[in-house]
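So the structure is just underneath, and the comments pick up after that.
Complex shown without one protein chain; remaining protein chains in place.
So, subunit A:
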Amino acid sequence: MQLFQWIADIPTLVMNNYPILLQGLWLTVRITFTAIVVGIIWGTFLALMRLSNNKILNSFAKIYVTTFRSIPLLLVLMWFYFALPQMIKHLFHLGPDADIGTSCAIIAFTLFEAAYYSEIIRAGINAVSKGQYHAASALGMTRSQSMRLIILPQAFRAMVPLLLTQGIILFQDTALVSTIGLVDLLGAAVKRIGENIGSTAEYSMIIFVAITYFIICFGTPRLIRKISYFKKG
């Protein structure tokens, strides 16, 4: 069986090339982490805009969210990776070799994910009962105080599972950056190591990456649940 041979090759391949793999994983983590943190913050602002009475903010957020949700992530990524850097280089008179592609890809992810996060957050805010707004207002809190102190903390608590799921989807989506030539975990394993060594190394590395993604995606929610369980005591 060839499959067993490919699997049997994995340990040696990994041991011999782990610096490249770690480098790739580091990029994957960087994209995921930035897109989650900044995406949730920007997503919260978008959700608040959607819920505000200000017509300009409201339509801006609506158009933003609809646009990003109607375009494939890969297209957004290509635009930000190939087209935008050219424009920036032109605008700021940077040399043709300046590497801003990675940053642009990270920005693309963040902006894209914010659209999805904002919908989750908007639903979470709407799910807090109207009585809570009334109680906060009746105590003399302003709209922004009620939002910050009463509504958002409750909304976020209810949204944790959804935000986590979205985070895991995002983590998997980062693999797309390998198709535009960035060296993330997948890129490092398959393109850098697999194609370089040749023969069946590529297959071994594909299996290895699949296992790695599975372990991280399967393990993280369980780990978080355990931690929060211990915290509650």
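Methods note: a contact is a pair of C-beta atoms (placed from the backbone, for glycine too) under 8 Å apart; a residue touches a chain by one contact, two chains touch by 3 or more; residues count from 1.
One rule holds in what follows: contacts and distances are computed from a predicted model.
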According to UniProt, what is the chain that's been left out of this complex called? Choose from "Rod shape-determining protein MreD", "NusG domain II-containing protein", "Arginine transporter ATP-binding subunit" or "Stage V sporulation protein AC".
"Arginine transporter ATP-binding subunit"
Which listed residue (A:Val38, A:Ile150 or A:Leu176) would be found touching the missing chain in the intact complex?
A:Ile150
Of A:Leu22, A:Val37, A:Leu74 or A:Leu139, the residue touching the omitted chain is A:Leu139
Those residues of subunit A which, in the complete complex, touch the missing chain
129, 131-132, 134-142, 145, 149-150, 153-154, 157
